[in-house]
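Of the protein chains in this complex, all but one are displayed in their positions.
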Amino acid sequence: MIHTLTLADLTVIRGERRLFKGLNLELKAGQALALTGANGAGKTSLLRAIAGLLRPDAGTIAFRDGDGNLLDERTARGREVHFLGHQDALKTGRTTREELGFQCDWLGHTQHGFDHAAEAFGLQPLLDLEVRRLSAGQRRRLAMGRLIGSPRALWLLDEPMAPLDVRWREAFADQMRRHLDADGLIVAAVHDPLPIPVRTLDLGGLG
Amino acid sequence: MLDLDMGRYALFVWPAWGASALVLIALAARALIASRRWKRELKHLTDADEAARSQAAQRAAGQEQ
Amino acid sequence: MFGLSNPQRFMAFTGPLTPILWGLAVVLLAVGSWLSFTVPADYQQGETVRIMFVHVPAAVWGLGAYAALGVSSFFALVFRHALADAAARAAALPGAAFTALALFTGSLWGKPMWGTWWVWDARLTSVLVLFLFYLGYMALRASIDDEQKGARAAAVLGLVGLINLPIVKFSVDWWNTLHQPASFLTPGSSGLDPVYLPPFLTMLAAYGVLFLALWLTAIRTEVRRRRVVTLRARQALEA
Partner (left out) sequence: MSRPSVQREPRPPGLRGATRVLLERELDLAWSGGGGPLLACGFFVCLTAVLPLAVGGDFRTLGPVAGGVAWLALALASLLSLERLFERDLEDGALDLLALGHLPMEAVVMIKALAQWIAVGVPLGLTAPIAAMALGLPPGLAPLTALSALIGGAGFALTGTLGAALALGARRGGLLIAVVVLPLFIPPVVFGAGALERASSGQSPVPALAFLGAYVLFAAVITAFASAAAVRNAQE
């Protein structure tokens, strides 16, 4: 179980532009970090680097458990990390039930993970609809289903609330609070501030 | 002795050697021209860099007096 | 690559070496050509034996260039050297040109011997397949816009190609035994009259040295090009 995320001297260069250099940071269980900065400042790249989808040009990313010993990066990411990017990773031809089911099965679900996820994001009425018929907000809620259906310690969220309406933003804020209370960690790239207590890291200046 | 009379095979030997010569020269030319171009480009940039740096150094020296 | 991984040491080492290689290549080519046209004509093939002196070296170094490309790709993939990627890219064009030359001269050589411009025998078909490998490599590199991603994808293909080449060569040879059981003497394979050795070996060495000269020059150019790009980017940043 990931308890601490440590970034040491992390550097990512995209093309000729240096997105961020020498980034040092430690995030403990129960803490959330908001990444701010202009578009293209490297928020998404930082999230993808932590998720292991992007290889940093320098520096290290370390996951430690409660007693402080280092977790193997590969298994930690395969079992303890959620990455919710701009895209929802959904197949439009399949139904909500099939896609939510796949997400939970593929990432490893708890006993009633599917039901908890459907309940938490009001997906029951949409279960038999094809994903192509869902609105952007509904698709985002379906994609968020994996966060509940398959509980994992570290949430990496890239502008999670963008397509949601007010009602579901509060519901998701509630899920985030509950996740933090359960010793989870959150790193979220945001434009408007998150409705939960967060530390902020501005990438705009560091670039 | 040098025998350049290919007789009835001239139609095959000369095009083969001709094409080979042509391609090798083209490859060499392309490589050397590109090399010279980027060598000049780099020299041009590094000179400009030095000039800028030496100016900055003079300005700094000027302010100290 | 071979310890010359950092660009400065590579440039210092190859600086004096490259002009020497160019000079040596020119000399060898001149001597080789001279020898090629002073040896007596072959009693069986007549004057066409002289085509062999440009055909076989082109085919051999077409393959040699692909080996250089494959090995550089391995270093680019495993050790992530930017220099190794430059080396792989630099080997592609000369290699493809040599292979194309081998095909062209091969068909010119075949015509008087077999009466047709193209024969689907093991050797010529293998050279054609090698050319297809180059085609695939260059097509891949050309169609990925992002330079870094294109380089790594090409490195994977370069290495996969190198590993697949012996398998494909074996299958072409096996195919050849299948369709032409009586494999007649393919020209210039075994029964090479010793009198032809001097021009043959000189030309073989000449093509090899020329490839090295082309290859090192292209890598050095690439190193300088990347320095210019980074310098320009930095100046743009400061401006």
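By written order: A, B and C. Residues from 1 in each chain.
FYI, contacts are C-beta pairs under 8 Å (C-beta built on N, C-alpha and C of every residue); 3 or more make two chains touch, one makes a residue touch a chain.
Since the model is a prediction, treat every value here as computed from it, not as a measurement.
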**Item:** Chains shown that the absent chain touches, full complex
**Value:** A, C
**Complete:** Of C:W34, C:F79 or C:W174, the residue that touches the missing chain is C:W174
**Asked** If the hidden chain were put back, which of C:W61, C:F75, C:F133 or C:F200 would touch it?
**Response** C:F133
**Message:** Using the document's contact rule, name the residues of subunit A that touch the chain not shown here.
**Reply:** 1, 48, 51-55, 74, 77-79, 81-83, 85-94, 98, 102-103, 105-113, 116, 119-120, 146, 148, 150-152, 178-179, 182
**Item:** Residues from subunit C at the interface with the omitted partner, ascending
**Value:** 77, 129, 132-133, 135-136, 139-140, 143-146, 148-150, 152-153, 156-157, 159-161, 163-164, 167-168, 170-172, 174-175, 178-179
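The criterion applied here is as follows: only the chains that are shown with their structure count from here on.
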**Prompt:** Most remote chain relative to subunit B, going by C-alpha centroids?
**Reply:** A
**Asked** Where the centre of all protein Cα atoms falls, which chain's Cα centre is nearest to that point?
**Response** C
**Request:** Mind checking the centre-to-centre distance between subunit B and subunit C? Centres are C-alpha means, answer in whole Å.
**Result:** 20
**Message:** Roughly how far is subunit A from subunit B, centre to centre by C-alpha average, rounded to an integer in Å?
**Reply:** 51
**Complete:** Per the touch rule above, subunit C residues touching subunit B in the complex are 22, 29, 33-34, 37-38, 40-41, 46-48, 50-51, 54-55, 58, 93-94, 97, 100-101, 104-105, 108-109, 111-112, 210, 213-214, 217-218, 220-221, 224-225, 227-228, 231-232, 235
**Request:** Enumerate the contact residues on subunit B facing subunit C in the complex.
**Result:** 1-4, 6-10, 12-13, 15-17, 19-20, 23-24, 26-28, 30-32, 34-35, 38-39, 41-42, 45-46, 49
